[in-house]
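The block underneath contains the structure these notes are about, expressed in structure tokens.
Of the protein chains in this complex, one is absent; all others appear in place.
Labels for the chains are A and B, by order of writing; each one numbers its residues from 1.
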Amino acid sequence: MNTIIAIIPALPFISFLILVLFGGKLSRRASGWIGAGSVGIAALLTIITGISLLNSVTGEKYYTIILWKWIHAANLNAEIAFRLDSLSLIFCFVITFVGFLIHIYSIGFMEKDEGFTRFFAYMNLFVCSMLILVLADNILLMYLGWEGVGLCSYLLIGFWYKEPENGTAARKAFIITRIGDTAMIIGIFILFVSFGTFNIQDIMQLAQAKWAVGSSIAVITAALLLGGALGKSAQLPLQTWLPDAMAGPSPVSALIHAATMVTAGVYLIARTNVLFSLAPAVQTVIAIIGALTLLIAGFSALAQHDLKRILAYSTISQIGYMFLALGVGAYSAAIFHFMIHAFFKALLFLAAGVIILVLNEEHDIFKMGGLRKKMPAVFWTFLIGSASLSALPLVTAGFYSKDAILWFSYSSINGSIILWMAGVMGAFLTALYSFRMIFITFFGKTNTEPSFKAGILMTAPLLILAVLSLFGGFVELPASLGSVHLFSGLVNQVLPGVVIKNIENMEWLFQLISGVIALSGIYLAYRFYYRKPAYMETFKNSRLNHFFEKGFEFDKVYDTVFVKPVVWLAETDKKDFFDQLNISIAKLALLGNRVMSLTENGKLRWYLLSFAIGIALILTLMMTQ
Amino acid sequence: MAISGRNAIHSLLFLILSLLAISVVFYLLDAPFIAALEVIIYAGAIMVLFIFVTMMLNIGLEKKQEKRWLNPRMWIIPSLLAAILFIDLMLALRNMPTTVVGKQLILPKQVGISLFTTYLLAVEIAGILLMAGVIGAYHLGSQKKKVLHRFLIKK
Partner (left out) sequence: MLTVPVETQILFAGILFFIGLVGLLVRRNLVFMLMSIEIMFNSAGLVFIIAARHWDQPDGQVMFIFILAVTAVEVAIGLALILQVYHHFKTLDVDAINKLKDDNS
């Protein structure tokens, strides 16, 4: 069983190699099915391993395997070693299963695209890197996966490279996440220097033993690792790349920017939770960042008119919820929300992809409308996804996961009423913008006609994900509703349980409040966007709306503060000393050429003269030797 | 005289004079056959060819141009070079072995025998060379009237 966990990331990698080396000679069907099949088999293996882990007789809680030694220099040792415990099992399951569905969808979606094989090669490389990230036993290998997903994100965002703005968006994503990665690698350096090992479990134990709670080195390291997580997960202040990353194809947005890569930050913090519990200040910062991000992103989503950008801001907002949960110590709630979010967000992105494809690349929701009757399957699955996103009470999985976070944001020892209020406000906004999406896109007059009907390859994944969005939440029911703790039981094998304040269990009250908030959000969306009263038009043209639409003008701030000075510096430095040195070498060569060409003037007598001079010189030299 | 003259024909006539002088030198060098050959072929045929072509091209009429081109300043560097080479030649000749071989006249008969036995192949090749020269000179000398467009006629 231990070796199987090594095969899980290897399969997509082998598929990547096959597609890269032989992709030109394979037919489209073959490369599509190789790409999707490898992830599918990986999903199967994950399920098998998971079942085996859950039912293990000997009570072992994890599987490890050391493949080979990677770096072996003095006392710097790193191996390629994988470890599957319950946390990585959940992540693996989501990555491979949702990834498999997305790959199937892509076979239909990218059917007419000329970069078909390239797409699947990149996607497989991505799945492999993400699996390495979550399965890694030492932190350096995790960083390898981290960088790998960053690379694949760049490649896939800029997939349609012939449009320059896609390349710009890809570069923006890469550079901003790079800032986070730099912080993270410095954190890794500090960890290595302090403990001499890269193995995550060893680091956790040693940190627990050696570092005091609240000591400055713990705070610094935790803050640096947090920086890395912020970059990858698009939280404040590094969130500006995710809306622009929607330039990539919809399956890419679904896989990378909804379900997996952006949750790498969540995984990192969960994995290294010991460090964060040793630095309570940083944990509080995580919670605050999560709360702020979810509010800002929620407001911004309200003003977008590009369908995928709404979903992008929604993703930022939902990951803000996960960070909020991590910040108050509710690790299992965060992971639970991660899983459910992966289901419905992937569903939403895939459905959005179908809509955009069928409407001939129309992204603006105000140019859509009335698709309810025209595309029923897409409508119902989209509705289920949005309902889950808005945490519609009791029926959707999103309700259970988001509700757990809201409850713990108040009741945890590190939680407070302010955090809870931020979360509730965010839930209201979520319901508002997601049903805004539904009403504007699917109801009303049809502005753009669908040009064809989506095939089974694209519709089947939507249906499966819709089912999961509805019923996936039943593995974790709160105490007031039946108290099923399958999920948290699994997660708490690895992660610490949440510590609750000493208060009465008022969870049912909080559930009631959040249910009411969600329903009122839906109702207001109905009033504003279905009935469309006049004041909506004035609001749409207002400055506040514009401010929201630009994502609170973060891009402009970064541009003025960072980008413009650097560009100015580069421009003025064009003629500095070293450049002059290089130019003068070139000028010297040109001068030499001009001088030499004087001797090439085509005059016969010059040449004769040079003959005669040459002979004279040679003979004189010979005679006087 | 030959090289410093301004009139082409005069220079050519001076050249013929020098060739005749060389011929006499040849005679003094125990080579009477070669002396006769020099006069006949060199001065007689080649120089005559030169003079014909010069007369045909009317070169000698350009006295002023030649005067302009031949200012004394032009002579300095070539003369210097020639002097250097001359000194080199003298240095080279210092170590010549002085053999005293009996000097007698070399008769045409000897030259003839040597030509047509030892150097027969070279004679044939020289014949081919002469033929090539004839054909080449014929082709190069023939002129087709070129009809240029009136915009292309140089003034």
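Convention: a contact is a pair of C-beta atoms (placed from the backbone, for glycine too) under 8 Å apart; a residue touches a chain by one contact, two chains touch by 3 or more.
What you see is a predicted model; the values in this text were computed from it and never measured.
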Touching residues (missing chain, whole complex) on subunit A: 593-594, 597, 600-605, 608-609, 612
Missing-partner contacts on subunit B, residue numbers: 2-4, 8, 11-12, 15, 18-19, 22, 25-26, 28-31, 33-34, 37-38, 41-42, 45-46, 49-50, 53-54, 57, 59, 66, 69-70, 74-75, 77-79, 81-82, 85-86, 89-90, 93-94, 96, 98-99, 101-104, 106, 110-111, 113-115, 118-119, 122, 126, 129-130, 132-134, 136-137, 139-141, 143, 154
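Keep this in mind: only the chains that are shown with their structure count from here on.
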Mean-CA-position distance for subunit B and subunit A (Å): 92
Subunit B residues within the subunit A interface of the complex: 77-78, 81, 84-85, 88, 91-92
List of subunit A residues in touch with subunit B within their complex: 609, 612-613, 615-616, 619-620, 622-624
